[in-house]
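Omission of a single protein chain aside, the complex is shown with its protein chains in their original locations.
Moving on to chain A:
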Amino acid sequence: ALKRRTRLQVSAALKEGRVTPTELCQRCLSLIKSTKFLNAYITVAEETALKQAEESEKRYRRGQPLGVLDGIPVAVKDNFNTAGIETTCASNMLKGYISPYNATVVQKLLDQGAVLLGKTNLDEFAMGSGSTDGVFGPVRNPWSYSRQYKEKSVPESHSEDEECNWVVTGGSSGGSAAAVASFTSFAALGSDTGGSTRNPAAHCGVVGLKPTYGLISRHGLIPLVNSMDVPGILTRCVDDAAVVLGSLAGHDPKDSTTIQDNFEPFELPNLTDVSKLSIGIPKEYHAPGLSSEIQALWSKAADLFKNAGAKVTEVSLPHTPYSIVCYHVLCTAEVASNMARFDGLEYGHRSDLNKSTESMYAATRREGFNDVVRGRILSGNYFLLKQNYENYFVKAQKVRRLIANDFVKVFRSGVDILLTPTTLSDAVPYMEFIKEDNRTRSAQDDILTQAANMAGLPAINVPAALSERGLPIGLQFIGRSFQEKQLLTVAKWFEKQVQFPVIQLEEVKRHDHNALQHQKSASFS
């Protein structure tokens, strides 16, 4: 089926006229409908998507496509502003909010002719590691419905069990990861503050790239932690991630935290000789709770590089255990500040209480935010109190420097890339996931991804293998600042070695007959 292909293959098909942008768009839209139970999308922009597809088709007929992304269906996490389309951040605070502008990254995709299918689901305001805490409900991991997972489950799996057995996508960009994993879009934008793109990428078996802080504009991305947020890229293969990166990276006058260096989009070479590569294995990433399965896979990956001639050494990032604590303080503090803009006056939810501005603001925020968001705001304010500022906020900033310096030392010693696990285990069933509260979960799940955000380094999740339960496990590569080309080149080599299996989705047959017909007509070439 065409939609299972990567963007590269589809681009070729579009250029050669084997499929038209409107056909592609329609198929994706109908697949979104038939996979509605995944709850990956909050808003599907059907009309505008078809219009964009039509415009793209006209360009292809003239022989003048805008580029390799022309006509390619993409999805965007619902914390990016999209002009004329509702942007909710999965919160009551922004229900009904229609953005008056496009985030820079969204504009760039549209300028390249990409077709925006819709906005994907997330944890409320991107706070969480499961994509379970938004007001539109949790996102279901498409692998829950895969033959690979079902084969490994308890034998008597009838539909009831399936309802209880489905696993989470990870988060907070779970909707985006699910969209790409279930073939409804070829690429999706996520955001990454503590691992929010890489974590769901690992659980959903897709590539999740966190670029260097400062490479891609945050203008229009509703901010969580200004000093750590970055737009994330989710795709089905590393080459696609490189293409999307190429269209998004670069200085934006509207975001003063983007660097001014000239960015040249690149094509990834097909690395054959890794003998000049130095891979570092940080010993502190043998974190408590790391499953033996992932530990073994990590080891196997290290051996893969070693046997191919690369230099593989154990390195130390001694402040790793404190990274999550440091993040917790800095994140809540910045959140306290960033969430202050939501007062009901200019946009978003507004309470009916009208006695005074203060009481209206308080009521609006009480009604608009969920427990997680309110909790972080209150914690953040605690750490920022005059009596606590030095001991918590400034202290955390100092620890942040130590964490960043750990990486500098390791890279200075000659290591090119670090290889680590992305998550502690494979995806957990929803019923089990919700037993722990959001903060505990986030603290556990972000442990391996979070330090890269502290130091602003680029990092990527590459799907590596299936677990014993038939679910994806990914491994993470962390690179030097602004060395995305090297990072992605190594990631691509690894991807080629592991040959991660394609998901075998069976739900289409069960849930929607029409979509099955579409599937049949879609298989050609």
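Operating definition for what follows: contacts are C-beta pairs under 8 Å (C-beta built on N, C-alpha and C of every residue); 3 or more make two chains touch, one makes a residue touch a chain; residues count from 1.
Just so we're on the same page, contacts and distances are computed from a predicted model.
Of the candidates "Integrator complex subunit 9", "GATC amidotransferase", "RCC1 domain containing 1" or "AP complex subunit sigma", the chain left out of this view carries the UniProt protein name "GATC amidotransferase". The chain not shown here is touched by just one of A:396, A:447, A:460 or A:478, and that residue is A:396. Within the full complex, the residue among A:360, A:448, A:462 or A:488 touching the omitted chain is A:360.
Checked against the full complex, the one of A:67, A:375 or A:429 touching the unshown chain is A:375.
Per the touch definition above, the residue from A:12, A:296, A:345 or A:431 contacting the chain not shown is A:345.
Panel shows chain A; residues 97-98, 100, 213-214, 227, 251, 253, 256-260, 319, 322, 325-326, 328-329, 332, 336, 343-348, 350, 354-362, 365-366, 369, 371, 374-375, 377-383, 385, 391-392, 394-402, 404, 437, 439, 443, 455-456, 481 of it touch the chain omitted from the view.
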